[in-house]
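Of the protein chains in this complex, one is absent; all others appear in place.
As written, the chains take the letters A, B and C, and residue 1 is the first residue of each chain.
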């Protein structure tokens, strides 16, 4: 554990293990229909997967698994873990260990102007974006430093970790393992990315998108046919 | 919305709506077995429910629903929402609204000395309990005040809520609705309370227990026979 | 228990208990956003619920519960119970009780001609519909009678129920309790009904539709605003 305070704008996402493929999805779908679908409707793996996505036959997309290790701020982890169906989690505990002084700050390019109505707003870069971002960086870093000192002092005074941690901000970085099947990953991506191909627009916060795009790259690499079919069909949950 | 800063040691839990009863559980169980169970094995509702708990026939306990409104610190809400199966949530969002300056502090009676091994420790009251608690109160309140000012300043400078909130501590109070069926409530209580009747001991943090005991009172009131059977069988999840 | 053999074309669906309302959904959604949504975006309950459906904010629709008692053939129950998320079940067990001789047969109006490709086919009424339906009725009733005799003979010979039941057809009626939240009900209805208002067409078998339309009536009665918003937005799962 390092006690060197760090400030970072971006999360990290690492693939820990994975199983399953487009071929496995096809195999699972065919147990249902035999080869009838091939003869009459689709000629190829690509055709069958496209058919499944288009008609929302979601269950074949559950036969696979991918485990991510995610390093992101607590406010992002909290949104992430609202996904329940098909997801499993293990996260660093502030009860069981001292946390490390790694904190999130926005980059100067991070859009800082809110436009639109509640629930549907987007953040854009106004003329004063750099000013606002720098002001946020300054306020956040100063506050993070202040509460980190308080945290350390409490621990040194013998106050339990589970009490002292109450002072730590939701901008502190946390680490967790997240395991999901392909269907659950697609559901996550449909809500946590903004993409022109999406039939139904989503309005995720930038910082969970930063996690989602890293997951999306991995998803495309492991299930390329499924990924393409999902995009062609409007990135709607299957 | 009030901007009067408050410091509280205890959560509130309110029952918003409820449906189902011990009788409904019995009715659901009997669709499976007809009246055979009654004739041969159990004479009464109490006997049947006891039989179901003892033999881990859990599904009849899912035909019911209770909705709580919970007001507790974020660090408690985070533990709470790790319960996925049978639970539904809606929580105050720091993206969509400004939060209120209500913060958690321990009471002076809150046990402040950690005893036992990691993963199995308990907190007890040492001779210096009051000193430690007061020190924690002081550090927490001062830090909460500091970061709340930073939060307000950022908002006034036009920095978006979703960025400014990063500075807020996990000790700030949040509000959420949580809906569950009786089986899911029992599972929650078995992990989040410490009780001499429990066959398998649990080591929950005091602050989530403070929420759990309020839920347990409601559970006992609405499903008294189930509640008694669960206690008699070691408070194990069914 | 009756041993009078019956043949029926249609299921029954009874509402056993229910809790929650459109108002509860609105209340749960507002804990997230405060009153901001009202001031800026929506003026009314109807407006807010429509906003939630359109933008796929599904979680507020989980704070409610409805319990059905369903009487339908096993082949329908099998499709029904593939719905896992948000659903709970208790069903009559052929291990624990003798089943009753109630069997499904199609009415003479039941469409008997398959049109379209595998996975997307619809059944229509050809000119010979009545002939086919009567032929099916005859074959089914004769077979049901044959195997019911075998079932009874095995039971009388002391063969265990759990062995003897292997002979019973998937066309025999079963009974189960099914409990779900409004979100899960909408998901079920979107896949198990055929409706012109649906953005994504579904191809459910007639007999599960017969169950679904009875559930849909109840859903509309208890959550009328949600029901209308869901229809206006293409009956897509939220």
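Just so we're on the same page, a contact is a pair of C-beta atoms (placed from the backbone, for glycine too) under 8 Å apart; a residue touches a chain by one contact, two chains touch by 3 or more.
A quick note: this is a predicted structure, and the numbers were derived from the prediction, not measured.
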Selected from B:33, B:206 or B:226 as touching the chain missing from the view: B:33
Candidate in contact with the missing chain, chosen from B:191, B:212 or B:225: B:191
Full-complex contact with the absent chain, from C:19, C:48, C:70 or C:112: C:112
Subunit C residues that touch the omitted chain in the full complex: 73-75, 78, 81-82, 84-85, 87, 89, 94-96, 104-106, 110, 112-114, 118-119, 123, 128, 132, 135-136, 139-140, 142-144, 146-147, 150, 153-154, 157-171, 205
Touching residues (missing chain, whole complex) on subunit B: 33, 36-37, 40-41, 51, 55-57, 59, 82, 85, 117-120, 191, 200-203, 236-237
Touch list for subunit A against the chain that is not drawn: 1, 16-20, 24, 27-29, 31-34, 36-37, 59-60, 62-65, 67, 69, 88-93, 96-97, 175-177, 179, 181
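We take it that only the chains that are shown with their structure count from here on.
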Interface residue identity across copies subunit A, subunit B - same or different by half: same
Cα superposition angle of subunit A on its copy subunit C, in degrees to the nearest 5: 180
Approximate Å spacing (C-alpha centroids) for the pair subunit B, subunit C: 34
Chain centre separation (subunit A, subunit C; CA means) in Å: 34
Multi-partner residues of subunit A (at least 2 other chains): 82, 118-119
